[in-house]
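Only one protein chain is missing from this complex, and each of the others stays in its spot.
Presenting chain A:
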Amino acid sequence: MPLFEGLGSGGEKTAVVIDLGAAYTKCGFAGETGPRFIIPSEIKHAGSPEAVRVVQYNINTEELYSILKEFVHLLYFRHLLVNPRDRRVVIVESVLCPSHFRETLSRVFFKHFEVPSVLFAPNHLMSVMTLGIQSALVMDCGYTETLVLPESFESIPILSAWEALPMGGKAIHKELHSLLSEQCTLDTDSGPGLSLPTVISAIPEDVVEDIKVRTCFVSDLQRGMKIQEAKFNLDGSAERPAPPPDVEYPLDGRKILHIKGSIRDSVAEMLFEQDNEEKSIATLLLDTLVKCPIDTRKVLSENLVIIGGTSMLPGFLHRLLSEIRSLVEKPKYRDALATKSFRIHSPPAKPNCTAWLGGAIFGALQDILGSRSVSRDYYNQTGRIPDWCCLSTPLPDSVYEAGKTPPPLMKRAFSTEK
């Protein structure tokens, strides 16, 4: 059957599925088991050495429009190698994506590339689709932030129970960079043991990311607690556990950076350190559970799904589970939450592609993809994309004839007319 996917069955071509993340973009075709490409969400211009980030929310519309146009052009003509005009588009995005960004993105797709239709799918919902279950508590640990959103009872998101923290890859990179600048030394041609700021002003972020990916990890609960105690301890009595071995990291081929072992395991602790509001990634999950209706809590706590690139750090999942289990005993949650059992799913894809896979599965359902997408005609008529937070959008005529008919069986959550 996979052989004849695009060739028979009604002749409609497979849709294009794009997951535009802040750090990486996953793109590919519907019905496939993995994205074709995972590329950094940035554009390199010939003149400047710095790449321009694509997902920026604070720049003006014109600039955002031209950056998005260039990026989507690269996606289609260098990576996907298809005509934009022939295929529907599924965009997997975060629920918290600003409307301005969505509108500009849809303008790029409809006006410039003239795609037939666009569907904006929330990434939490899409990850649940990869499992074949009806309810789950989804946590997305990405680059800019960590966002928790529960889905229950045939995958309706409980929007009032969302929780987020700006703890993600970006925060880790910043922390790692400052630790490296303070504590590590560099060997160059001019001599060994030089401190970092004297040689280079700043390590580029992709080098920091590479250091994080290759050398850092998340310790388990006991070790992590001891490291945190040693860090915050004022009288110096707490002992830090023995650090892992140092790493010699080559930079640019002429310099060697000596990374202290203590940095390797302590940089990920910031995800689990409770800040002044006593929030950490683990408390996000518990806070969400507290906000959810009581009857859903047991189901949700036994169906945890963790997606996002930051969750691929070695030891992350184990630590997260242990943290949740230890936090649930604390007085704040012990009385509020009756459920004490937590179970975690392993989706059939890597955590950074899970949301994309859900979008690809949904994009393969050609029967309803058309009815749930925003078509080019609708966009040309109204000039806007319907948004889940906007009540003034007129309903498209194609889906619901009368208000009396009950909504369809599946996925009533995110249909375009909210």
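Just so it is clear, contacts are C-beta pairs under 8 Å (C-beta built on N, C-alpha and C of every residue); 3 or more make two chains touch, one makes a residue touch a chain; residues count from 1.
The criterion applied here is as follows: contacts and distances are computed from a predicted model.
When the listed names "Vacuolar protein sorting-associated protein 35", "Dynactin subunit 4", "Alkylglycerone-phosphate synthase" or "MRAP2 protein" are checked against UniProt, the chain not shown comes out as "Dynactin subunit 4". Screening A:Ala15, A:Met129 or A:Met225 against the full complex identifies A:Met129 as the residue touching the chain left out. Considering A:Phe71, A:Phe110, A:Tyr143 or A:Tyr249, the position touching the chain not shown turns out to be A:Tyr249 (whole complex).
Looking at chain A, the residues touching the absent chain are 1-3, 6-7, 24, 26, 31, 33-39, 73, 77, 79-83, 85, 114, 129-134, 209-210, 213-215, 217-220, 223, 242, 244-245, 247-250, 265, 302-304, 312, 314-315, 317-318, 321, 341, 343-350, 352-353, 357, 361-362, 364-365, 367-368, 371, 399, 401-402, 405-406, 408-410.
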